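Every protein chain but one is kept in place in this view of the complex.
And now, subunit A:
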Amino acid sequence: MSQIETFYEVMRRQGITRRSFMKYCSLTASALGLGPSFVPEIAHAMETKPRTPVIWVNGLECTCCSESFIRGAHPLAKDVVLSMISLDYSHVLMAAAGHAAEAALAEAMETHKGNYILAVEGNPPLNEDGMFCIVGGRPFVEKLKEAAAGAKAVIAWGACASYGCVQAAKPNPTQATPIHKVITDKPIIKIPGCPPIAEVMTGVITYMLTFDRLPELDRQGRPAMFYGQRIHDKCYRRPHFDAGQFVEAWDDDNARKGYCLYKMGCKGPTTYNACSTIGWNEGISFPIQSGHGCIGCSEDGFWDQGGFYDRLTNIKQFGVEANADQVGLAAAGVVGGAVAVHAAISALKRAQKKTQDKVEG
């Protein structure tokens, strides 16, 4: 007699035909490496599965992750919340407060034990017995551990939950602690960034709903599909880097021409994220496109890696430029030496290639 709407019903209601639904199931099967015989099984699961419960808790944070989440364009935040998941606890959006909110949380944890996704925004402070972050009169860290106990998987939203972020910057007065140090017996998917890109957040959730498994994670626990490459690798200004064309001062002629921001402190070469490909706010822009270097907000401890306008001096592993590393080592100690040389070599190579092309052409 369950009145819970299934994934299939949701898709039908959104105007997806039975035919498209079956096609979707067979695509899912092949994406998962399963044979055609599994298609009916997947279809059956989709037809009977209720919306996945999500419990979203907040520790020490600034709510930029929730704000980013609702910026999602595809899917829209309203579709995620109304049709894809069941957001059973979210202190930012939920109607209830106080006891009624706590009761909703307790009920969700009990009813869906072992089946809900715990999404964590922010992190627990451990100093002062955890009372630098109090929820319902108790330390947030306790609430976090209780909620994690019955979760099937945990998502660490943003730099706070993943790495500690700004409140954990030196000297970390509250001892704000990334969640993997207090939740040690559950799979944790880290979605770093301050905040993460909206479509990356919803992309990870829909991946889990669609394929019913965790995304492939790298050694740090980040989804490889969104965090596998550096901003620099896919930056549209990369050709200017390779050509040795740099912004030398804010608002100079080179800035107005959209040259590379490396000399202005851009951390794109050491930052793994999808900003230069997916872009921000429906792909409208990303920091480099709007004239400011990347500050590396999806990297562990980015607040304590020197100033945001200090030039990177330790760049390694630029794809093809094995010799750039060697030259870079020799130039170590010279500010920016490694990359300047790397850039020069890239430019030289391009020139050589051009000459070769000419000769061969």
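The rule we apply is simple: a residue touches a chain if its C-beta (ideal position, glycine included) is under 8 Å from a C-beta of that chain, and two chains touch if they have at least 3 such contacts; residues count from 1.
In the analysis below, contacts and distances are computed from a predicted model.
Peer 1: One chain isn't displayed here; going by UniProt, is it "Carbon-monoxide dehydrogenase medium subunit", "Sulfate transport system permease protein CysT", "Uptake hydrogenase large subunit" or "Sulfite reductase (NADPH) hemoprotein beta-component"?
Peer 2: So the chain that does not appear here would be "Uptake hydrogenase large subunit", according to UniProt.
Peer 1: Could you tell which one of A:Arg71, A:Lys152, A:Lys186 or A:Lys234 touches the chain left off the display?
Peer 2: A:Arg71
Peer 1: Just name the one of A:Met131, A:Ala149, A:Leu217 or A:Ala243 that touches the chain not displayed here.
Peer 2: Reading the full complex, the residue touching the unseen chain is A:Met131.
Peer 1: On subunit A, what residues meet the omitted chain?
Peer 2: The list for subunit A reads 2-5, 9, 13, 50-51, 53, 58, 60-68, 70-73, 76-78, 81-83, 85-88, 90-104, 107-108, 125-140, 142, 165-167, 169-177, 181-182, 184, 194-195, 198, 237, 249-251, 255-259, 275, 280-282, 284-292, 295, 297, 303, 307-309.
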